[in-house]
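With one protein chain removed, the remaining protein chains of the complex are shown where they sit.
The block that comes next holds chain A.
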Amino acid sequence: MMHISSILLFIMYFAALVAVSWCFTDMETGPGAALFSPPNGGDRFKIEGRAIVPGLKTQDWVSSARVLVEGEEYVGFLRTDGSFTVNDVPSGSYVVEIVSPTFRFEPVRVDITSKGKMRARLVNYIKTSEVIRQPYPLQIRASGPHSYFMKRETWGWTDFLMNPMVMMMVLPLLIIVLLPKVVNTNDPEMRKEMEQSMNMLSPNPELPDVSELMTKLFSGSKGSSKTSSSSSSSKGPRPAVKRR
């Protein structure tokens, strides 16, 4: 049950990823690096982009979100329209992620050359040199809210009934109750046939009847620990078996 759901989740996740990458391809791309005088050696650049949470006003989530570049090495904040700029970043390769306690955003790797050329690609920690281009300026769309919580195992009638142990108990009971009704036991031919098959099953007539034994055992102290309806309905078939 559990792993099936997680595989489903995986599939959904990939589907979402594909959908997101589709969204990106039709957006315009282009380098947006600006160059300015460095404060302490080496050129400094800025990483620009925009974060989108579909179907939500920006003011509801921007105040709790941040843009982190390579851990907390460089920090940017989101503007009221969801766009962001991280200033004063030297050339190099960085993982840019938007952290928000409510929404999940996929991280993006941004490469900045020493001349200020920018490139965004998918983060792949295992094959670090693999390049799957992403649009730049960054367009990061939230892939839904974070799932922090486990579902409680709630108790329901369906869970109880679908339990294999219960099924094993209920099905034979149904057969016991329903079978005599379907097969007409009053028909003398039928009875003969049944008797024959019974004799074939239990070749030794001296052996005590199992059902007899059970009734003896339980009739004193315990009823069958099923619901009252089942015990009352057992009134019907039992004499039928015994009358033989």
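We take it that contacts are C-beta pairs under 8 Å (C-beta built on N, C-alpha and C of every residue); 3 or more make two chains touch, one makes a residue touch a chain; residues count from 1.
Heads up, the rule we're going with is that contacts and distances are computed from a predicted model.
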item: Name under which UniProt lists the unshown chain, selected from "ER membrane protein complex subunit 1", "Tctex1 domain-containing protein 2", "Septin" or "Ubiquitin-related modifier 1"; value: "ER membrane protein complex subunit 1"
item: Among A:64, A:114, A:163 or A:196, residue touching the chain not depicted; value: A:64
item: Contact with the hidden chain (one of A:99, A:122 or A:177); value: A:99
item: Missing-partner contacts on chain A, residue numbers; value: 2-3, 6-7, 10, 36-39, 46, 58-59, 62-64, 66, 68, 70-75, 77-80, 84-85, 87-88, 93, 97, 99, 101-102, 104, 107, 123, 125-126, 128, 146-152, 155, 218-219, 221-228, 231-232, 235
